[in-house]
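All protein chains but one are shown at their positions in the complex.
Showing subunit A:
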Amino acid sequence: MSSGIIVRRDPRAERIRRNRLHPRHHEFCQPAARWMGPNGVMRRNPHTVAAIGPNGLRRLDRSGATVTGGPSLRSVNDESHEQRRQVTLESPDFLVAVVPECPEGRLSSHDRDLFGLARQLADRDPASSGAVVAITFDHNAPELADAGADRWLALDDDSYAGYSPETRLTALETVARSWSPRHWLLPDGPAVGSDLGRRLAVRLAGLQPGSEEARAAARVWQVDGDHCICRGGGEHRDIHRPLPQVVLALAECAEPVSETRHEARPITLDTAPVPSIRRVTDHGRVAVDPSCIALDQAPFILAGGRGIGDWPGFHETARLLGAAEGASRVAVDDGYMPRARQVGATGTFVTAGCYIAVGISGAVQHLQGIEHCQRVVAINSDPGCDMVRRADLALIGNGDAILAAVAARLEARQHEEYRHDVA
């Protein structure tokens, strides 16, 4: 034992090692491969020198050579967490039909909750296994296997495009006649999201009049065994009632499927649905002036804050982008924008799909207001501000100049399109 060795403590490193939320905790916590012990003996950590061999077993190489190449222990563990159990079902005893709404051609979180509820109903009794059938009016719905569908009926005829409740209803009626699912689950969303479900509920109830099973439950938010809880009118009553055949469920009615993966095997109808007369004609979407949309519903928002100097240019860019205008509290207090356009905890909570924040540093109240935005773009001169940290894309620079450049490009493009149309 050499007594001449002085073991020095590093109080800062110890403090960081103790604080699990410290941003650099991870690197300080990395166990060193070798270090000098308190008595001057070289210590080794076998956990860091070990590596995963080709058979998935951890091998310790004592030769001293650094082992590389194989995946580390941590990543193997992560993969095993990601792996879902594959479930296949050959001959189900009964069916649970789910008609997801699929806005923008993708499963929404509401649809995933609905599949979670369907799995809950299908797997309730271990003695008789049920299969979840997804019925979509769209040919590409790739996430159905992960969402929890055993079978998949894709009705992707042209006649189902747009707003076509009658043809869709006839198709669902054909499904009901040929397979008679035990339960039908449809989303009960805001606005027209629940239209098809209510039509189906009434049509199926007409096939078996007077039956209590046939009376659909709307706005279901919990299913417990044979009973369900529905939210009554005006949001102030809960109704406990037996679970009927048709269930129109609210968002977060059940946990989405996360443990298993199902096969989503494509199936087809034996009998083609009888084409029905379209009595409602869809003339397509109408162009809506973005400044007329209420801020909490706007799909695309351009918001300005203290960093904006050129407000006329800001308004012009919003017009060219086709975005609704928003503002931070500072911009509203300084009188550049009306109070109704303020985003944040003290203003409006927005749900935009895309939110562009120009010259907004990102106060806590403002970040709370944009919590539900899917994509955030920050344009700011300060690279260290909270908004840049929150953003999916951050552009560091002068907001006024960048907006002016964007406006110039969009204007040039519009001129080009106009010339193209004239020619």
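The rule is simple: contacts are C-beta pairs under 8 Å (C-beta built on N, C-alpha and C of every residue); 3 or more make two chains touch, one makes a residue touch a chain; residues count from 1.
As a working rule, contacts and distances are computed from a predicted model.
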Protein that the absent chain corresponds to, by UniProt name, given "Electron transfer flavoprotein beta subunit", "4Fe-4S dicluster domain-containing protein", "Sugar ABC transporter permease" or "YvlB/LiaX N-terminal domain-containing protein": "Electron transfer flavoprotein beta subunit"
Options A:Gly309, A:Pro338 or A:Gly397, residue touching the unrepresented chain: A:Gly397
Residue of A:Arg15, A:His139, A:Arg177 or A:His240 in touch with the missing chain, whole complex considered: A:His240
Touch with the omitted chain, as defined above, among A:Pro11, A:Pro142, A:Gly284 or A:Pro312: A:Gly284
Which of A:Arg219, A:His262 or A:Arg329 contacts the chain that the document leaves out: A:Arg219
Interface residues of subunit A (partner: the chain not displayed): 20-21, 25-26, 29, 74, 77-78, 81-82, 103, 163, 189-195, 198-199, 201-203, 206, 212, 215-219, 221, 229-242, 248, 252, 258, 279-286, 288, 292-294, 297-300, 321-322, 351, 353-354, 356, 367, 371, 375-377, 379, 383, 388-398, 401-402, 404-406, 408-410
